[in-house]
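What follows is one structure encoded as structure tokens, with my remarks underneath.
One protein chain omitted, others in place.
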Amino acid sequence: MVVLKEYKMALVMLALFIGIPLAVNSTDVHNVIIYILIYAMVGEAWNLITGFAGQTSFGHAAYFGIGAYTSTVMLEYFHITPWIGMLAGGLIAVIVAFAVNFNMFKLKGHYFAIATLCVAEILKTIFSKWSWVGAGDGIALTPINALISGAPTSAWGKIAWLSLDVRNRLPFLFTTLAVFCVVFIVCAALERSKIGFYWKAIRESHEVAESIGINPRNYKLLAMCLSAFIAAIGGTFFAQFFKYIDAVTVFPLSVSMIFVLVTVLGGLGNVYGPIIGSVIYYSLDLLMRRMTGGASSGLNLIIFGALIVLVTCTEPRGIMGIVDRIRQSLAGRKKVGE
Amino acid sequence: MAELLKIENITKKFGNLVANEDVSFTVNEHEIVSLIGPNGAGKTTLFNSISGYYPPTSGKVYFKGQDITGKPAYEICRLGITRTFQVVQTLKEMTVEENVMTGAFLHTRSRKQAQRDAAEILERTGLTEKKNIRGGSLTIIDKKRVEIARALATRPQLLMLDECMAGLNQTEIKDVMELCVRLKEEGLSLLVVEHIMEAIMPISDRIVVLNAGKKIAEGLPQEIVNNEEVIKAYLGDRYNAESK
Partner (left out) sequence: MIGQIIINGLLNGCVYALVAVGLSLTWGVMDIVNFAHGEFLLWGLYASFWIWALLGLDPLISMPIVIVLIFLLGVLTYLVVIKRVLKVSGLTALLATFGLSMVLKNLTQFFWTANYRNVTNTLVSNRSFKLLGMYIRQDYVVAAAGALIITLLVTLFLNRTKTGIAIKATSINKSAAQLVGIDTNRIYAITFGLSGACVGAAAALMASFTPIYPEACALYSTLAFVIVALGGFGNIKGALFAGLLVGVVEALGGYFIGTSFKYLVVFLLYLVVMQIRPRGLFGW
């Protein structure tokens, strides 16, 4: 019960995420919600290593891309369902994260951040030249039922729910939501656990962490591997949703920066940060595109960039900082009222 | 009394600079040993060598008979030596309780258990009322208390305090002195680096004096205040006059 009380906000949000797609019958809105969930998912992943363990990554697109490519290749070439593909992708992402970062944590601060950027850029180059995975042309995904026989096609059908076919838009949305919920719960549980405490101690002071028996390298490596796994799952959902991937859509710095953006905008080191940041980012994005008549003029991004500058200049802790402030002032008023 | 920590001929060089030269001493169980010396005598360097922050250039450190020279700091902590820092390092974004819980997690995976352990230590260090305050917004004395509490939560056998009284006022110093004595009575050993003589003399069982990296004296507090070389090197005329 205590836990329920602490995560009251999460329950309210969950209700909204179920209610709004059912109430609003618009593909545009459904698409935005799917985007929100996918980027919030990877944002949660990024938050583990950067928000909790304090190691800035500018290269999470690497693991996002590995997930997208692995599940897509397994589906297209071997006709294996993305459910298995995403686990395989997660596993490969963990192996890569482990191998790359095994000796990387001796780099501190920005030096580490630039190293993560390099890893993603290297993968981007490799995948854009690797002909087996389509090289520069990328891979366009075939509808799942054409590849896996027996996969049901009708929306709301019995197993259509689980086919991960984006043409059944609502089932796809709710599947994404369910997976996001699992990710959220895992991250929230980690934060409250010994591991979460150790990550934060490392973030706050490396020296103190060591003095109380924490091996910083191992805990950072753990954060990185978990983070890579979740990012890869996000990548799988992205591929299934977008129905097309190539190296420059999944691996570039601009994609890594979206994960940074939604999390820091919402609140770094806060489990609600990525989801709130993502909601704001993509609903504003939709709004702005509608208002300015499409993305070609760049006006939507100008307004958007200016908003980001404005938020950071007024509330450094992100939207969650504003939420906290409102909550405190409400609590203060209540006390005065009593 | 059994020997707990044994330092044998520790030398530490940074390039040409010799920070510690051939220092040896021991700390026994249930004992408060103080490490004193003027600024730049190499006290903190020695602390860092013992607690694993960097390996000594030569010499050995034994803990309960086991050679721990050059082991990483986190392993040394797990063996039973926990240190604090000269410049207080509170985990700023975490509350007092969370600070202490982080230490307590060394011996448990369970959050509840860590919370119980922390509660007990908060009580002992007089921090219970402040447990929900963020580390970053504490006063100096409370930050130092938190640092000691966090170290205690790892249940060390040897607690190493690096100038934990610097910057405190008379009453606060007295608080810390009492805490040290209480910890000793509870069975801990303490190795204390300190500047403030008045505070350290009455609570120390033994004192080791460093000057320019070398050990120049070791003995009971009374012997140290009367030691000519120590007076000359460190205490100066003022203390000499007072003690007479």
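By written order: A and B. Residues from 1 in each chain.
Here is the rule we go by: a contact is a pair of C-beta atoms (placed from the backbone, for glycine too) under 8 Å apart; a residue touches a chain by one contact, two chains touch by 3 or more.
In this text the structure is predicted, and so the values were computed from the model without any measurement.
Q: Going by the touch rule at the top, give the shown chains the omitted chain contacts.
A: A
Q: Considering the complete complex, identify which of A:80, A:186, A:308 or A:322 is in touch with the unshown chain.
A: If we include the chain that is not displayed, A:308 is the one touching it.
Q: Check the options A:32, A:61 or A:260 and report the residue that touches the missing chain.
A: Considering all chains, including the one not shown, the answer is A:260.
Q: Need a quick check: the contact residues on subunit A for the chain that isn't drawn.
A: Residues in contact with the chain left out: 50, 56, 103-104, 106-108, 110-111, 113-115, 117-119, 121-122, 125-126, 128-129, 253, 257, 260-261, 264-265, 268-269, 297-299, 301-302, 304-309, 312-313, 316-318.
One rule holds in what follows: only the chains that are shown with their structure count from here on.
Q: So how far apart, in whole Å, are subunit A and subunit B when each is placed at the average of its C-alpha atoms?
A: 44
Q: Mind pulling up the subunit A residues that touch subunit B in the complex?
A: Residues of subunit A touching subunit B: 192-194, 197-198, 200-201, 203-205, 207-216, 269.
Q: Given the complex with subunit A, which residues does subunit B contribute to the contact?
A: That would be residues 51-53, 72-75, 77-78, 82-85, 89, 91-94, 98, 101-103, 105-106, 108-109, 111, 114, 135, 150-151, 153-154 of subunit B.
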